[in-house]
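Rather than the whole complex, this shows some of its chains in their spots.
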Amino acid sequence: MTFGLKLLVYYAEMCRNRARLKTALAEAAVGKISGAVGTFAHLPPDLEEEVCERLEIGFEPASTQVVQRDRHAALICVLSLIAASLEKFSVEFRHLARTEVREVEEEFGAGQKGSSAMPHKRNPWRFENVTGLARVMRGYAVAALENGALWHERDISNSSVERVIFPDSTATLDFMLTRLAGLVETLVVNEEQMRANLDLTRGLAFSGTLLLELTEKGLSREAAYALVQRHAMDTWDKGGDYRDRVLADPAITETLSKEEIDRAFSLDQSLRHIDAIFDRTLERCDEPSSEGSKS
Amino acid sequence: MTFGLKLLVYYAEMCRNRARLKTALAEAAVGKISGAVGTFAHLPPDLEEEVCERLEIGFEPASTQVVQRDRHAALICVLSLIAASLEKFSVEFRHLARTEVREVEEEFGAGQKGSSAMPHKRNPWRFENVTGLARVMRGYAVAALENGALWHERDISNSSVERVIFPDSTATLDFMLTRLAGLVETLVVNEEQMRANLDLTRGLAFSGTLLLELTEKGLSREAAYALVQRHAMDTWDKGGDYRDRVLADPAITETLSKEEIDRAFSLDQSLRHIDAIFDRTLERCDEPSSEGSKS
Amino acid sequence: MTFGLKLLVYYAEMCRNRARLKTALAEAAVGKISGAVGTFAHLPPDLEEEVCERLEIGFEPASTQVVQRDRHAALICVLSLIAASLEKFSVEFRHLARTEVREVEEEFGAGQKGSSAMPHKRNPWRFENVTGLARVMRGYAVAALENGALWHERDISNSSVERVIFPDSTATLDFMLTRLAGLVETLVVNEEQMRANLDLTRGLAFSGTLLLELTEKGLSREAAYALVQRHAMDTWDKGGDYRDRVLADPAITETLSKEEIDRAFSLDQSLRHIDAIFDRTLERCDEPSSEGSKS
């Protein structure tokens, strides 16, 4: 697949997260002036509605002494979901930055030191940093999900929790977002290395396509799989080029022409729909509410 | 407050949960036929869209080998949020069913045994049951939130998790919902005991209203608080009726007439807005999408 | 049961927690000077052992670049366990401080205000505070349990997590312990109210004892249960004193003498083993390592 498609998948996930956050923020941004047990003993409901309108927030239609805490739990869950997305992207970038892969690197300033013990190493430590913080964010979600069952019209046990998790979860996620955005903006992308890594598979990346071409010509899946796998295993274990092995096997060439085999091993052929994926995804991300909808 | 208002608060919370669930189910109900790495190497995107439309599900605009797992994590978080709501309601019913409170009771069949060791006791064990299961549901949310960061275009580590948490979280929540619905339908509500418990406070429940009446007449909040609290503490510590103590204090009666004091101690007065709260809440629950909105 | 026994159960739990903490601290207090990948490429193992001995900590027998993180996860789990114990105690004190129960109260300073909206109320807000923080502590345990699977000889993802959860979990638990200790030291215990609440059950608290006395005299458990429960339910529903109802039932008095019935309703009889429980528990708590052991 292309590196761009990888990023597009992430972009689409962040569009979903933006929509989730918008919903959750609207749910949590409500006020109440309904008194100590929610009965409006001293003030009329109209006043609450007017005040909330002026503050440009919603109002809690039926409240106790407090706005109900499911609203806040839903919000912290969304913050934790976003953190899990950032973790996912960072884990992938860490993989791509490994010594053996080296498809991307964190930007490395001219005067910057590498690893203290191993001067040649450029660790993706900022990505690791983002990965770790997602674990902390999950902890805040656990606390938020426990925070709803207040006794009677309220007890104050939610308060001590919220003094920790509201500032800590929002500040942590803000840090993660800022850091990851900076990392992506300055990311060093080694296109040549991507191509080289693809070539390392000596054609094996196209075995799935070859399998399907064979079955489309009438071979049973079992027979096709056996053919395709045998050469794949030989390439894997003994080296050599997969396409060469395939072209040398009459059992395959009597079913597929050289042109058909070439097409099965063609990157352009495999990636011909990438632009269409981009089009349909970006179109939807501009209108998150209709994303993935049925009609 | 009224018992009905308590239930209305819960009803409104379940309306929010219904809206959350609807959104999360739509997000999770998407399909993909984009191949092993999401590139549509063998089939065109149009086909995926057509198949998903026939299945009446959405499609994943940009996918890898799998539909992205943030969709499922969001859903399990919502299931866990719903469980936390049921926990909250059950904790309250457990409180109201205590020996010292007895405002509600779980229905107790004629032939049913009570506690094995204490035959007179009717434990709210089904409510306790629902309370406990919310803890298990939070555990599934933790696992779901960790399940997004698959390596590359997929690893299969999510699969073992989902084989546990998909059936277990949905079956557990279904059980909780069914059980709690049954409990509420057959709940024994002791209206007389509610009134008796209110009377137990010997008027103290109206101290807040009295405080506000005094301040509206021009007393500083400090002065009013001192007056109101002194009699409250005496009532609390020495017994007697709070209203009687208040009526016997010239410092209060020179500010408030007997009619005004009567009004401060009137339940009807305190509850005069209950119907309005019901109206505005039920109206909104019928259209959850506009609930608490600004315009 | 007695209030003292309740506290003894908590005391025994804290003895277990102390033993757990001691073990976990010893496990976590280890050092390493084995180099960037744990091979002692530059220094001999002896030096590590000597340095750690001087620091009065253990050493990590086989390490990578870092001390292995299962040690720290075990410690944070213990901190979270202790927090859960404090939550348990606080929940019980909150129950006992309820308006309808009032067996204990948080100390309330002479000049201290009560609830702002309800001047007569003395909320157990510090106990609620401790209850809430246990939720936050569970979140740190989740993060710690995720922190072990570092890549290769280390990645640095654990570091960002530990910068949050090490100070936050230890400071939070310290606050909880200090607060709860202070609350218990100054707790207002209403002995008379305890007795009054016991009397509220009008003898029903002894129904279990009566049941056993009947079965010891040869009645089948079913027959005894039916007898005992019928009067219990009548007492519960219609009022009156349970013991009076029992004494008036020939089906019971022909099995049990008045003395035997008196004994069944005797608090002294029920509590005759309390001192023995204290003795055996305190003896064990002084030597936590042998607590509950078999020989």
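A, B and C are the chain letters, set down in written order, and residue numbers restart from 1 in every chain.
In this section, a residue touches a chain if its C-beta (ideal position, glycine included) is under 8 Å from a C-beta of that chain, and two chains touch if they have at least 3 such contacts.
This one's a predicted model, so the numbers in the text were calculated from it and none came from an experiment.
A.B. asks: What is the total copy count for the complex if 3 chains are drawn?
C.D. replies: Total copy number for the complex in this file: 4.
One rule holds for everything that comes next: only the chains that are shown with their structure count from here on.
A.B. asks: Does the chain-touch network form a line, ring, star, complete graph or other?
C.D. replies: Complete.
A.B. asks: Roughly how far apart in rotation are chain A and chain B when fitted on CA atoms, stated in degrees to the nearest 5?
C.D. replies: It is a rotation of 180 degrees, to the nearest 5.
A.B. asks: How big is the gap, in whole Å, between where the Cα atoms of chain B centre and where those of chain C centre?
C.D. replies: Each chain reduced to its C-alpha mean, chain B and chain C end up 27 Å apart.
A.B. asks: Indicate the whole-number Å distance between the mean C-alpha point of chain A and the mean C-alpha point of chain B.
C.D. replies: So the centre of chain A lies 31 Å away from the centre of chain B.
A.B. asks: Hey, how far is the Cα centre of chain A from the one of chain C, in Å?
C.D. replies: Taking the average C-alpha coordinate of chain A and of chain C, the gap between them is 41 Å.
A.B. asks: Could you list which residues of chain A touch at least two other chains?
C.D. replies: 35-36, 131, 138, 141-142, 146, 151
A.B. asks: Which bits of chain C are touching chain A when the two form their complex?
C.D. replies: 35-36, 65, 94, 115, 117-118, 123, 125, 128-133, 135-136, 138-143, 146-147, 151, 155-161, 164-165, 168, 172
A.B. asks: Quick one: in the complex, what on chain C touches chain B?
C.D. replies: Result: residues 98-101, 113-114, 117-122, 142, 146, 197, 200-201, 204-205, 207-208, 211, 225, 228-229, 232-233, 235-236, 242 of chain C touch chain B.
A.B. asks: Under the stated contact criterion, what part of chain A meets chain B in this complex?
C.D. replies: Going by the criterion above, the answer is residues 1-2, 5, 8-9, 11-13, 16-17, 20, 23, 26-27, 30, 34-42, 44-45, 53, 56-64, 68, 70-71, 73-74, 77-78, 80-81, 84-85, 87-88, 91-92, 95, 131, 134, 138, 141-142, 145-146, 148-153, 208-209, 212, 269-271, 273-274, 276-278, 280-281, 284-285, 291-294.
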